[in-house]
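Quick one: structure below, then a few questions.
Note that one protein chain is taken out, while the other chains of the complex remain in position.
For chain A:
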Amino acid sequence: MSNPSAGTPSKAKAGSSQPSEASFKRKRGVFQKDLQHMMYGFGDDANPFPETVTLVEDIVVEYVTDLAHKAQDIGSKRGKLSVEDFLYLIRKDTPKLNRCTELLSMQEELKQARKAFEVDEEKLATLE
């Protein structure tokens, strides 16, 4: 099922950087740079093979695509797509679930902190 990385000619390497709204044009190597560092962090060589990185990117994009499609199916019952759908999909995978809840709670904290900081700034501005 996993096609070799060379077998995806239909995803033409559109040199344009137009935001893909309905079109499924996808540039190859979108995540290449990040993936190289990530793979090194997870145990690969300092300079991973380019074919390996391309293959991992294809696999990851396919994974995200499948995940998003499934989330959309779930979310369509509710009406719109939300984060809950993704969390439901990974509920069986404990490490991923914990990590995601942690990320989300940190993001909430950040939002609060940002707001608190803005309020303080306004106070300072009005004082002066």
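Simple rule for what comes next: a residue touches a chain if its C-beta (ideal position, glycine included) is under 8 Å from a C-beta of that chain, and two chains touch if they have at least 3 such contacts; residues count from 1.
Please note the rule applied: contacts and distances are computed from a predicted model.
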| item | value |
| --- | --- |
| Undisplayed chain, where the name is taken from the UniProt record, one of "RALBP1 associated Eps domain containing 1", "Transcription initiation factor TFIID subunit 11b", "Protein YIPF" or "Sorting and assembly machinery component 50 homolog" | "Transcription initiation factor TFIID subunit 11b" |
| Touching residues on chain A - with respect to the absent chain | 1-5, 7-8, 10-11, 19-24, 26, 30-31, 33-35, 37-45, 47-49, 51-52, 55-56, 59-70, 72, 80-84, 86-87, 89-90, 93, 95-96, 99-117, 119-120 |
